[in-house]
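Missing here: one protein chain of the complex. Every other protein chain is in place.
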Amino acid sequence: EQSQARFDALIGKDSRIEPRDWMPDAYRKTLTRQVSQHAHSEIIGMQPEANWITRAPSLKRKSILMAKVQDEAGHGLYLYSAAETLGTDRDELNDQLLTGRAKYSSIFNYPARSWADMGAIGWLVDGAAIANQVPLCRASYGPYGRAMVRVCKEESFHQRQGFEILLSLSRGSEAQKKMAQDAVNRFYEPALMMFGPPDEQSPNSKQSMAWNIKRFSNDELRQRFVGMIAEQVKVLGLTLPDPELRYDEETKQWIHKDLNWDEFMAVIKGNGPVNAQRMERRREAHREGAWVREAAAAYAAKQVQSEVA
Amino acid sequence: EQSQARFDALIGKDSRIEPRDWMPDAYRKTLTRQVSQHAHSEIIGMQPEANWITRAPSLKRKSILMAKVQDEAGHGLYLYSAAETLGTDRDELNDQLLTGRAKYSSIFNYPARSWADMGAIGWLVDGAAIANQVPLCRASYGPYGRAMVRVCKEESFHQRQGFEILLSLSRGSEAQKKMAQDAVNRFYEPALMMFGPPDEQSPNSKQSMAWNIKRFSNDELRQRFVGMIAEQVKVLGLTLPDPELRYDEETKQWIHKDLNWDEFMAVIKGNGPVNAQRMERRREAHREGAWVREAAAAYAAKQVQSEVA
Amino acid sequence: SEDVARYALTLGDDALILAQRLSHWISRAPELEEDIALGNIALDVLGHARSFLTYAGLAWDKTEDDLAYWREEDDFTSLWIVEQPNGHFGVTIIRQLIVSVFQHLLYSKLTESADETLAAICAKAVKEVDYHRDHAIQWTIRLGLGTEESAAKMRHALEILWPYVDEMFQDLELHRKLDGIAVLPSSLREAWDKEINAVLADSGLEIPKTGQAMANGRGGEHSEHLGFILAEMQVLARKHPGASW
Partner (left out) sequence: SEDVARYALTLGDDALILAQRLSHWISRAPELEEDIALGNIALDVLGHARSFLTYAGLAWDKTEDDLAYWREEDDFTSLWIVEQPNGHFGVTIIRQLIVSVFQHLLYSKLTESADETLAAICAKAVKEVDYHRDHAIQWTIRLGLGTEESAAKMRHALEILWPYVDEMFQDLELHRKLDGIAVLPSSLREAWDKEINAVLADSGLEIPKTGQAMANGRGGEHSEHLGFILAEMQVLARKHPGASW
C-alpha cells in the first residue's frame, strides 16, 4: 500500500523510478517487454544492414555502415542491461527472442534489397525510431531513460548518414536515383506503421502514458514524423509514394494515405517477407556459437577453481 | 608354386588376370595402390573444375563443365570398384585418402585461377592423362583394363572440350586470349610432370612393365604427349612456355626444357599451392556428411529387420 | 507471344537458380554417389532452364545467355524457394522435395499445353523431374526415419523452408491470360498437398507450423539471397561484354 503510494507519488511528480524502488508488477512487466523488444529490434535490425556490408560500393560507406551496425549491437547491449535491472536475465530474454515468444520491430522483416535501402533504413526507419525514442529519454524508469539518451544521440547520427546516402544517390546517375526512389517507395509505409496502430486501436497506450513511459500517442508521433520527412524529401529531390499526402491547415494535421494494417498484422504474426530468415539467422548464430560459449564458461570455471586452490 | 607359374604364363602370353585368379602379393599391392590413386585423382580432380561451375561464362559451358565433373565422379566410382576387386574396400581406400596415406595426381594441387584453366586442364591435364591411360586399357589386370577403356573414351571427349574452350578464348578478345595463354603457361610444366620422373629415376617402372601393367616408360609417354601438344598449340594460336622445345631429327626426340623436379617433389610431399585446401575440402565433405551416411545405414538396417520380422 | 515468353521465363528462372544452388554440392556431397546424383539433377535442371530461356528469348531476340547473365536482380522472376541456401544436406533434400513434386505436377500438366514448344520441353523435362522427385522422396524417408539426429535435422529443414510454399501456388494475371497454355498454379495445390502429406507421413515427419513469407519473386521482389547468387553467377560473363566462350 505504502509502496504503491510512494510509486504513484514519484510518477505524479514525473520523477524517476530506479531498480531498487518498489514498482507494480504490471509496470515491471510492461517495461520488461518494451525494453527487451527494443533490444531485440536492435539485434535483428543488424541483419538487413549486415547484408550490404560486404558489397558496400565505397570503402568509406563500408566503414560507416560497419560502424552503424556495431552501434546497434551496442544499443542492444545497453538495453538488455536496462531490462536486466528489472529482474529478467539476458539468457532468458534471448531465449524469448529465439523461441518467438518476444517480438521485435516488424520493419526488420522487410528485406534490404538494394544499397539504397541502407539510405532508406537510415533516413526513414531510424528517423521513425528517433521520433519514437526521443520522448522515451524521459521515460519514468531511470535505466531505460538513460539508455535512450545514449541511443538517441547515435541514432540521429545514423539518420543523417542515411539521408546522405540517399542524397548522393539522388544526385547521381539515373540508375542511382531510381534505386533511391525505389527504396523510399518500399520503406515509406512500413516506416509510418512503426508508430503502431491508430490511437483508437491501441488500448495499451493509455496505461503507458499514465506511467510516464509513453509521452505521446501513436498518431501524434506519426504526425511529427510525416511532417519531418515531407520536408526532407524535397531536399532529397525524391518523392514520397503517397499522392494524398498534404498538410491540412484547418485541423493542423498531416493527411496521409490509409496504411495497410492487414499487412502490418500479418508481418507481426510472422508472415512478413523475411521473418523466417531473420529468426533462423539468429538461431543459427546461437546454435553454431554454442560450443564457443560452453568453452568460455568451462574455461572461466577452471580459472575460478585454480584461484581457489 | 603352381599358381605363380600359371600367373607367369598368363602374363607371358599377355592375357588378363581376373579377380578370382591367384596373383602375387606384390602385384596385388602395386595394382591396389595404382588403381586407388587413380580413383583418388578423379575425385580430387573434381575440385578445380567445381570451382568454376557456378561462374561459368555461358550456360552451355556450365552444362558441359558440370557433365565433365560428373564423369570424373563416375570414373572414381568405376576405379574404386576395380580396386575393391583386389580385396580392399572403399571405406578403407577413402580412409587412406583422407588420412594422407594415399596419394593422388599432384597436378590437382595447382589452383584453377581463371576460366581458361578449364580449357588448359581439359587440353593438357586430360591430354596427359589419356596418353598415360590409353596403354592402360591393355593392363594385365582385367577389371582395371576394362575400367580404363570406359574412362579413356570419356576423357578424350573432355580433352576436345578443353581444346575448344581454349580455341574460343584465343579467337576472342585480347583479354580472353591473354587468359588462355596464361593458363597454358601455368599448366604446361605440371602437365609434363604428370608422366613421372625421368626413366633413370623411376625404379618402380620396370616391375610394372614386366607385369604388363605399364607398357611404356615415363619418358616415352612424355615424348608422345609433347609431340601432340606441340602440333595442337599451333591450331590454338597460342604458344607453349618452352622456348627450347624442338624436334630433334637425329635422335627422333622432342627436346623440352628441364622440368622443375624439386617443385614436383615438394608438391607430392604436400607443399603444393592447394594440397591443404583440396584435402580439407574432402575431409569436410566427409565430416559434414557423416550424419547422412549414419542415417542411411540406420534406415537400411531397420528395413532389413522389418523384412526379417 | 510475349505473354508465353514471360511465362517461359518464370519457369526458366526457377530452374536456373535451382541449378545454380544444386551445382554447389558437386565435390561436397555426403558420399560419392550423391555427388553424382545431385550433379545429375543439377544438370537436368540446368537443361530445363536453357530450354525455357531459349524459348522465352525468341520473343525479345535474346539468347539464353543474354537472359541469364545480363538481367538485373529485379528482372528475374524466380520463386523464393529456389533461392534458399543449400544448408545441410537435409535442407537441400527438403527443398528438392518441395520443388520437384511441384515441378512434376506442373510439367505433367504442361505437356498438354496448347503451346507446342512448352508442351515439348515439358514432355522431356517431366521424365527427368520424376527421377528428381523420387530421389527427394527416398532421401526424405531415409533421413526422416534414420536416426534421431537426422530426423531432427529434417524437422528443422521443413521449418526453415515451409514459409516459401504458398508463393509457388500464387496465380498471376499472366496465368489467367494464358488459358490453355499456362497452368494455374493454384490448381496444383491439392495434389501437391496430398503427395507431400503422404511422403511426410511415410517419413515420420509433419508439416511444420510456420508462417508464410510475403514472397513475390515473380514480381521481381526477391529474397536477400538472390543478389549474392547473381553476383557469383554473372561475374565472369560481365567482365567480358560481347565475348564468345
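Order of writing sets the labels: A, B and C. Residues in every chain begin at 1.
One rule holds for everything that comes next: contacts are C-beta pairs under 8 Å (C-beta built on N, C-alpha and C of every residue); 3 or more make two chains touch, one makes a residue touch a chain.
Computed from a predicted structure; not experimentally measured.
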| item | value |
| --- | --- |
| Shown chains touched by the chain that is not drawn here | A, B, C |
| Among B:Lys206, B:Lys269 or B:Lys302, residue touching the chain not depicted | B:Lys269 |
| Residue among C:Tyr131, C:Phe169 or C:Phe228 touching the omitted chain | C:Phe228 |
| Touch residues of chain C, complete complex, unshown partner | 227-228, 231-232, 235, 238 |
| Where the missing chain touches chain B, by residue | 48, 51, 55, 111-113, 263, 266-267, 269-277, 280 |
| Those residues of chain A which, in the complete complex, touch the missing chain | 43, 46-47, 50, 53-63, 66-67, 69-70, 73-74, 76-77, 80, 115, 165, 168-169, 171-173, 175-176, 281, 284-285, 288-299, 302 |
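In the analysis below, only the chains that are shown with their structure count from here on.
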| item | value |
| --- | --- |
| Chain nearest the overall Cα centroid | C |
| Distance between chain centroids, defined by C-alpha means - chain A, chain C (Å) | 36 |
| Between chain A and chain B, centroid-to-centroid distance (C-alpha), Å | 58 |
| Of all residues in chain B, the ones touching two or more other chains | none |
| Shared-contact residues (touching 2 or more other chains) in chain C | none |
